[in-house]
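Data first, discussion second: the structure below is written as structure tokens.
Every protein chain except one is present and positioned as in the full complex.
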Amino acid sequence: MTEFLTAAVGFILAMLALGLVSILRGPGDTDRMMAAQLIGTGGIAALLLLGTVTGVPAAVDVALTLALLATFASIAFVKKGLTNLEADRTGSMEDQ
Amino acid sequence: MSLARDIITIAAVSAGAFFFLAGTVGLLRFPDTLTRLHALTKADNLGLGLVVLGLLPQAGTLRDGLKLISIWLLGLLAGATVSQLIARTARQGETTR
Partner (left out) sequence: MSIAAVFEILLAAVVLGLGIWTIAVRETYSATVGFVAYGLLVALIWVRLDAVDVALTEAAIGGGLGGVLLLSAAARLRDAEPMAAEAPGKVTRASAAALSVLIAATLAGAVLHLPDSTPTLAPTVVANAWATGLANPVTNVLMAFRAMDTMLEKVVLLLAIIGVWSLAPDNAWGGHPGPRHQADPDGVLVFLARLLPPIGIVVGIYIFWTGANHPGGAFQGGAILASMWLLAIMAGLTDTPPVRRRWLRFILVAGPGLFLVVGLGGLWFGAAFLAYPPAQAKPLILGIEVAMILTIAATLGLLLTGAPERSVK
């Protein structure tokens, strides 16, 4: 069971790496915005499995934190940081 | 009983890993931003859900199981909303060009 779960973590990590390569190469900032979302889901899965494998039950708390912060980072990427200096419209770019 | 739990875990985690694979293949092969976003959020979130399902039998207490489920629900919420925001940014990027 432990070997299987370790293999699962490694596999998900490899998928994460491949996905990252594709996203970070993506032509344009919009593609790169997806990186936080990718690591959000893949990283949480890897963390939960890793917590069970290494017998660190607190890894679930790290996964919880990661879920919240990855969402926050994604939204920050979409809004391109808190300053809005380059916007030629008065508000945010989405939701209009 | 423990054997049944292990079988559920192995089956669900394998299915989850398969969906992660599907999501990554979509990321690599789909042509433009919107389709890749689709592959990322749908497939990867389903993979996460299956992994959580697989880890539920291994969780010690009810509280741990509830924590796992709430993490998955948070991931769903995040995926649903953030994908909308990114898609609109992508759409606006296309129309201004």
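Annotations
The first chain written gets the first letter, and so on, giving A and B; residue counts start at 1 in each chain.
FYI, a contact is a pair of C-beta atoms (placed from the backbone, for glycine too) under 8 Å apart; a residue touches a chain by one contact, two chains touch by 3 or more.
Predicted model, so just to flag it, every value in this text is computed and none were measured.
One chain is missing from the display, and on chain B it is touched by residues 74, 77, 81-82, 84-85, 88. Not every partner is drawn; the one left out touches chain A at residues 3, 6-7, 9-10, 13-14, 16-17, 20, 24, 29, 32-33, 35-36, 39-40, 43, 46-47, 50-51, 53-54, 56, 58-59, 61-62, 64-66, 68-73, 75-77, 79-86, 90-92, 94-96.
Assume only the chains that are shown with their structure count from here on.
Chain A and chain B, compared by their mean Cα positions, are separated by 11 Å.
Chain A contributes residues 1, 4-5, 8, 11-12, 15-16, 18-19, 22-23, 26, 28, 30-31, 33-34, 37-38, 40-42, 44-45, 48-49, 52, 57, 60, 63-64, 67-68, 70-71, 74-75, 78, 93-95 to its touches with chain B in the complex.
If you check the complex, the residues on chain B that touch chain A are 6, 9-10, 13-14, 16-17, 20-21, 23-24, 27-28, 33, 36-37, 40-41, 44-45, 47-48, 51-52, 55, 58, 60, 64, 67-68, 70-71, 74-75, 77-79, 81-83, 85-86, 88-90, 92-93.
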